[in-house]
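Note that one protein chain of the assembly has been removed; the remaining protein chains are unaltered in position.
To keep things simple, chains are lettered A and B as they appear, and every chain counts its residues starting from 1.
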């Protein structure tokens, strides 16, 4: 297990770009960093053109000086490989290595991420700059970690991709006939007679082939994994003991395989930008933190990028309410992050992201934002005890939500029965409802070991394998409670429909047969006999062993079951064939949580009062964060790390407050 | 006159794709087809890659077995040429024969319809596979008809098209000066000095030339006709007696010339997908059926594709209400279809249209949908008498609506005075209003013989020739009633404006002069002094012999005539210069129907009770279909083919019911 922290300090700091500034500003930066108790600077993420200004000609001196200066001031360095943004000379020298759009447009530099991950010239250039940086800094004492690339996710088309895609397909299918079956090419005369006839799914006349598209997404994700692995191999040589990561951009990017990239990393790191503020923003932050922790699968994780002062809203920058950055950061640490970094330290004066918020804003240190950053640095400094546990372990969760990248990819098909449906949105909705109930969850793959969980939630996992279905059945039979949402298990791994009834892969466990899919229009809804209202989807469901829990009273499926439950072994499996309104979804979850015997980590948690218990060594630390506008009561036994107050029972968490209690009774 | 039916049976069945299934499923299919009384399977529509897996290498054995199996079970075959979807090998071998978009993007396979109809390699490959299929199956006893291609409509750009377009223009204009005049190239410096300077209307800087665009649409439609004719010539050689068709996709596709393709066919076939359900869906079905029957011009026609269980709505599949498929199918047969086929028989498990509805759904035979299909098969089986009349003749209609492909094409110009205007929508609105009044109509070209009609309706036929105008005038002078809607006859065949007043080609007949076009904004309306409300359009109209029938009381044209009528010879011509609201449109039609002496085919028809009288041999058969939710009364004399009940006067048609009465009094 790698340990990211140093000298009992969680990481605090951000992306730092000294190459944008004259060196007198560097000294100013050091002064402000010390004022804010910054521990860590991330360097080099977009420095390729500064480090290798011409092909094969390096200019490391500025970086030497910057790292030495930071280290002399007790600030560690996470060093990036700059391969996400090749310099202009690369375009000129290797035009064939530029990315090509689905419509065949060859892009050029002028932004960032202009490279084709399948192009040999790109791969070679990336390896070369990685080795040069690894050789030069791999043993620098300031080096706290490697930060490979930035936000993997580029997808390209064109000849180099076609070639690589065919190679990947040959390995996957061996036999062309197997590919033809998997892709269902007998439809629309798409049968391939030769591997060389296969292309990436470029622009075509009409609807594309869903299995072709899904395999291309798998291939593209693996291509990025290959890129990552090449850099890992080099950095393992140059600096075997330095932990490495690549930063995921959550929660809307899907062009990579989170589980696989995480498995190749020493620690997981995420970039996370809130899509709301207040309590909804906190729910969003919890979602990202739970994803990061789950992808890490027991290894450490780190919040690599967040915004000091902006939520992401369409068409404008939006300031975060005062004090919110403290609560959001505390949240991430409660969920196990080994610290909190920002993009970026100092606001740039130009470039495409000049208005991206920063720790030191354009206006300088005399600013609300920088004062909050200083306050945050002091806060994190007080949490040193937590650094004893490198993995950022939290209390074991008894509820798991299935998160399956194939199902998310499949959502993008243009051939689904409704375009109002999105896997990630379905997952977020269930996670949010649980968060408001104060219940912590893990995300799992459906084939994972589920034995530690009491309740398993499967929100519209479109794609499922027989092995996954067997695993779920075993979980239920062994006494687990499961809830499966509509359309789950409708497709096999090649996006072929399981015949005999939709949701077919799970049908036996659920004791149902789904005869007809009846998706609803925007604004359309159906009533259930338990008072619930369903939107987005409905189905004609028949009972094959299950019992009805609620029926449709309106709509095409009127009179038929809407929600069912089925006893399997010593557990139960629920099926939900429509999108329940908030109250009905919550009521269902309250019921199954009770059946599973799951309760919040602390009394009074939920509805915006977040209670998370993080562990370090032999101790537990209860975070109580009140994201709401009203004071709330909870219960705690122990001493607040921040104030030194001790609690032996009821504790008032005032609106907006954060308590971090080292518990006297270990929970 | 060809006869599609066999042994007194109307056609019932659908597209069948045995190449997608193992042969044990074929036997299952046969069992279910017999259960549903299927008479006909359509094969081969997308089978090119299965029949010619490599260029020039054929694999007919599976098709031999499939056809033999069907025929052994008394199921006939309509065999398609698979030329709408070339296999992947074709792209690889002939990249220059791929379609090119207006913006110059060369498309590739991965969907269907990836070919350039002007490319020699495509044409040659299409002829070759057609001849191979014709040679092999042209004399098979199961062969009931040829189904050439699928849904002609592809448009391409690029060098091969430019070349063919120039050839077509040379033939049309002979003299380049004539083309320059026709295209009004003196505007914007577009004068051509050499034929070779002419290109298809690709992406350009700003507004394109409307006459150039219109000629390109004409050319593109003729190019498809040429493709069709090449296949016809081959199939006539291989199997002179087998009737052939190509299936039109109604009612939104416009990249072909319906009248011309129909004239080249032995029978007309249509693919028709409802855009609504209930009574509005029935009105839509009637529109398609009237179009098909009219395009056929006395030859047989056939509903080649419909959906067993879905209306076309944006972004999702939508189930048809129970029983509706029976009514919709009955409707098509009432209007003359020689049967009813579906796309497709068995639901595929993969591919882009896996959720396209089918006769045998994913869930299998134990399903509402398949039970309705069996019910429908029994229904059609009872209508064998109707097969005596190959042409599917219906009672002579006395009302004609002008349907002019040039005017529809012209609607797509970006240079019209309003973008809220669409020819096809204007036609549908008039057809729908008449259908709700229980009045059957024919569609005609304005140059057709109109002598059989009493009432002629011209809904915004933008483009008109002097011959057409003369024909309309003669019709009116000879005692006909005509109604002409705004903007009709404003352009000549080259989209040049007739000077001296808009709607100029018909102005003399109408007795008006239209000085100004005053199209209305979304949400804008004008009042008329007869209580009507006008939207979309208004005009400043002056009387030149006509009398006003209604005036504008608001808007720019306030005080001027909105609707006029003019006596010409022994007939009358109305002009409607705005889009009347439903009630006002209906009132106008009621009046002119009365003047023309036109009445429904049966008492009580209209408002969702459909009454259509189809003929077979010496008999008439009255279809009474109640699409509404309330029971309705009508009158009939004869015996119901379905129940054997006899009627001698009043007859109650309960909500949702279908009566097919062989009449004792021939009407």
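Just so it is clear, contacts are C-beta pairs under 8 Å (C-beta built on N, C-alpha and C of every residue); 3 or more make two chains touch, one makes a residue touch a chain.
Source: prediction; values computed, not measured.
Asks: With the missing chain put back, one of B:40, B:185 or B:344 would touch it. Which one?
Replies: B:185
Asks: From the list A:120, A:177, A:233 or A:317, which touches the chain that is not on show?
Replies: Reading the full complex, the residue touching the unseen chain is A:317.
Asks: Check the options A:12, A:46, A:621 or A:647 and report the residue that touches the missing chain.
Replies: Per the contact definition at the top, the residue touching the missing chain is A:46.
Asks: For the chain left off this view, which of B:382, B:496 or B:553 is in contact with it?
Replies: Touches the omitted chain: B:496.
Asks: Kindly note down the residues of subunit B that lie in touch with the hidden chain.
Replies: 103-104, 183-194, 196-199, 201-212, 414-420, 494-497, 499-502, 513-521, 540, 556
Asks: Name every residue on subunit A in touch with the hidden partner chain.
Replies: 17, 19-20, 46-50, 53-54, 82, 85-89, 91-92, 99, 101, 105-114, 154, 309, 313, 315-319, 321, 347-355, 361-364, 367-369
Going forward, only the chains that are shown with their structure count from here on.
Asks: To bring subunit A onto subunit B by a C-alpha fit, how many degrees must it turn, rounded to the nearest 5?
Replies: In short, 120 degrees.
Asks: With chain centres taken as the means of their Cα atoms, state the distance from subunit A to subunit B in Å.
Replies: 50
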